[in-house]
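My questions all concern the structure below.
Every protein chain but one is kept in place in this view of the complex.
Chain naming follows the written order as A, B and C, and within any one chain the residues start at number 1.
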Amino acid sequence: MAISVIGEFKDPTELLKAAKQTRKAGYEAFDAHSPFPIHGMDDAMGLKGSILGWVVLCGGLTGCVAGFGLQAWVATEAYPLVISGKPLFSYQAFVPVTFEVTVLFSAFAAVFGMFGLNKLPQLYNRLFKHKSFSKKATSHGFFISIDSELSDDEVSIVEFLKSIGATNVSGVKE
Amino acid sequence: MNWDGLMEKKDISNEEELFLFPKWTNGVPLILALSAVIGLCTVVFVFWYWFSPKNFNIGFAPEQPIEYSHELHAGQLGIDCRYCHVNVDKGPAATLPSTEICMNCHSVVKTNSKEILKIRESFSEGKKIEWEQIHRLPGYSYFDHSQHVNSGVSCVSCHGRVDLMERVYQVEPLSMGWCLECHRNPAKNIRPKKYVTDLSWKTENPEQLGKELIKKYHINPREDCSACHR
Amino acid sequence: MNRVITEDPSKRTPLILGGHDFKGISDLVVKPIEAKAPKWWHIALAFSFSLLMLLLSMIGFLIWEGVGVWGLNNPVSWGFAIVNFVFWVGIGHAGTLISAILFLFRQKWRTSVNRFAEAMTIFAVICALVFPGIHVGRVWVAYFMFPIPNQMSVWPNFRSPLLWDVFAVSTYFTVSLLFWYVGLIPDLAVLRDRAKTKIKKVVYGIFAMGWTGGNRAWQNYERAYLLLAALAAPLVLSVHSIVSFDFAVSQVPGWHTTIFPPYFVAGAIFSGFAMVVTLMILARQLFGMKDIMTMHHLECMNKIILATGTMVGYAYGMEFFTAWYSGNEYEAFAFVNRAFGPYAWAYWIMVSCNVLFPQLFWFKKVRTSIPAMFVISIIVNIGMWFERFVITVTSLSRDFLPSSWGYYSPTWVDLCTFLGSFGLFFTLFLLFLKFLPMIAISEVKGVMPEAHAHDHEAKEGH
Partner (left out) sequence: MAEVNKLNGFLEKRFPKIALVVGIIGICGAIILGREDSTQFFYSYLVSYLFFLTISLGALFFVIIQHLTRAGWSVGLRRIPEHLMANLSLMAVLFIPILLGLHDLYHWSDTAEVLHDALLLKKAPFLNVPFFIVRAVLYFASWIWLARFFFKNSTDQDKSGDKGLTLSMQKVSAVAILIYALTQTFSAIDWIMSLTPHWFSTMIGVYIFAGGILTSICTISLIALLLRRFGYLRETINVEHYHDLGKLIFGFVIFWAYIGFSQYFLIWYANIPEETEWYLHHISGNWNTFAIFIIVFHFVVPFFLFASRHAKRNLKLHTGVVLLLITMHFFELYWVVMPNFSHHGIHVSSLDFLCFLGIFGIYTSVLFFRMGKFSLYPLKDPRLKESQDFINH
């Protein structure tokens, strides 16, 4: 049965140090929780860069092609009307809407891509069973959580977290 | 109303009680997202496809005050459309025939029939017959019968084989998209002017003939808004 | 040298005063949400709500009676509806500017104001959207504006600036909303974790999406925020540029001038900042947020008002000069008519409110005086409304044919609708103040000196 062990740290500096030690100790499924992003934490946890930029690029290109394509098709095929003497395929006039649709699709890609990568929304999360965590993690607490697929690991992880200076250490089950 | 006060009873600040969403809630967002996408597409599709004159109007065949049979008059007897609809090649409206036109024949033909009695009544009292309108164009549009008929567009293109109908019903959607379709590509609906009211007329290659006639008649159907919405 | 050094350039003004710790910031910001709403809030809400009802009844009356109840007629076929539309969209721009552009420029002082300003953006854009929605005459076919397949085989005309507006403003609204919501997620999680009642736990919990503040999530979150900012920055420029195209692509003298796009953008930022200052002064006073929304923040905002006001002044001047320089008599007449024609009163209100009064911000005394900035910010808002009025109405009332000249004046319906739109705006704003954090809690914490982890080991990767 999958478990998570959570330990609390004093401040951002302590959390950063703890994250480094956790990584060094060989744990892979762990996370550092803080009320705001801490600079340097990505390096400390050994995270690779976010791939969201590529998602947004794809979204943007799709939007660009879709926006321009829609206008070109509407103006020349679906409803060809000469208006104010402009050519049917007036690509200049299509620029504003193409731009807007590109931005719209990119923004959707950014937001929903972020949700996807972060697996949000996830209303139920076993971490919330930890009392101190559920009260402080988003406001003024700094926590490390380590996941394990085996509940047998609980004791050793608790020991480890205590050894690097964590308080309020306890495990939560699924 | 004080919502805070109302909820005070369920106070969960108590250390023992920790509020957690049940586990199944994690599946809900995906379902919601999917149903939103599918729902939106369905709404558009239903309005675009289903709620169109194609589905609402075709086959509309109201009961008329007199059981008049086009099948008999135009079909078997072969009366030309223009005999009754006198204005169809002269002005915007095709016009419903006046009682007098019916009486041209029916003062002698079948004078005792139950249906004809209604015509006689109308004739003697000067009361008009309340025909039900079948073909109704979209709102705010202008349509001229003579313009079409005189360009070689046959009655059959819009009204179908009326000469085979016992009771007339609508065969084409008469929607704006349907009008535009022909205005953009009229060739297959253009025929020599003399066959305009010959509903059974057929030719080998109507498209080819239409193209030639378009040149000959100088047909240039307008596609701008003010062609119909004037 | 005997120069008196008034400040030390090597030190930066602190962004947060009052020595709060992380918990203190949460407590301070969440207080208005957790505490009972003060009396003034109820009174203000009742007042705004009645104005909102006025708006709704005016819209109902308009739809029932037709557009004839407005003062529109030939030759002035564009009046209050477009003026109010541009006014509200313009107000909205400050929010995006503060959240996106200042974010990209690393102006950390933005963290105290951005939530507030973004909310203002969204509510202002809602107000703006009302006007094009109701001015189309037959409201029930407003869906014609979108490219939806239909049995008429009709598609929108993508060569029309009015359609660009539809896309620009709806994209703008959507992206602003997304940006605002993404920014809110960590703060909603704070509210969720502090909530005392079950209903609050559930509602805030659903919107917080189960945020745990894990760094793996923060990493993607920060990237998303950066990308949204990078997208919103050109978007905000494009939106008001496109609004300016409504006028500038035409051939009407006084409308067709190439400086319109950047000039409209500057004006929009100008008016929006003024609105933010007005609201911020009230909110920080009434909710006791002076430690977070400090005088330093207000001063920064006032400087931007001064800068953008001067840009607007530059554009007025360039238009006048070029109208003369062009040697085109219609062009020249349009501008002479603005300043000395029948609408000269509106023109001079516009110039004095937009160009002259903000110049008082050159003085630090004025820039840091609450009453002075409150008055000036309201003056600027009035001035910017008149700018749109002047542009729209003067040019139309005097076009190429003197025989068709006319004079436009609004009817009572016009005025009540405009007044009512403030009801909509303030109702939404008051609800926001009560139910959502008016300051971005996690962002403010992020710029506090304590938030920086001191890494004593060797720097990695630099």
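Annotations
One rule holds in what follows: a contact is a pair of C-beta atoms (placed from the backbone, for glycine too) under 8 Å apart; a residue touches a chain by one contact, two chains touch by 3 or more.
Since we're looking at a predicted model, the values are computed, not measured.
The absent chain, not drawn in this view, touches the displayed chains A, C throughout the complex.
Of A:A93, A:A110 or A:L127, it is A:A93 that touches the chain left out of the display. When the whole complex is considered, the residue among C:T258, C:Q285, C:S352 or C:S404 that touches the unshown chain is C:T258.
Note that of C:N84, C:Q219 or C:T310, the residue touching the chain absent from this view is C:T310.
Residue-level contact of chain A with the missing chain is found at 39, 53, 85, 92-93, 95. Chain C meets the missing chain through residues 1, 3-10, 12, 104, 106, 234, 237, 241, 245, 248-251, 256-262, 310, 314-315, 318-319, 322, 325-328, 362, 462.
Here is the rule we use: only the chains that are shown with their structure count from here on.
Pairs B-C and A-C differ in how many C-beta pairs touch across them, and the larger number is found at A-C.
Per-chain Cα centroids separate chain A from chain B by 54 Å.
One inter-chain figure worth recording: chain B and chain C are separated by 48 Å, centre to centre, where each centre is the mean of the chain's CA atoms.
Counting only residues that touch two or more partner chains, chain B has 21. Residue positions 153-154, 205, 210 of chain C each touch two or more of the other chains. Taken together, the chain A residues at the contact with chain C in this complex read 11-13, 15-16, 19-20, 31-43, 45, 47, 50, 52-53, 56, 70-71, 74-75, 78-79, 81, 83-84, 86, 90, 93-94, 96-97, 99-101, 103-104, 106-108, 110-111, 113-115, 117-118, 120-125, 127-128, 134-140, 145.
Residues 15, 18, 20-23, 25-26, 28-29, 223-225 of chain B are the ones that touch chain A when the two sit in their complex.
Contacts from chain B toward chain C in the complex involve residues 3-4, 7-8, 10-13, 19, 21, 44, 47-48, 51-54, 138, 173, 175-177, 180-181.
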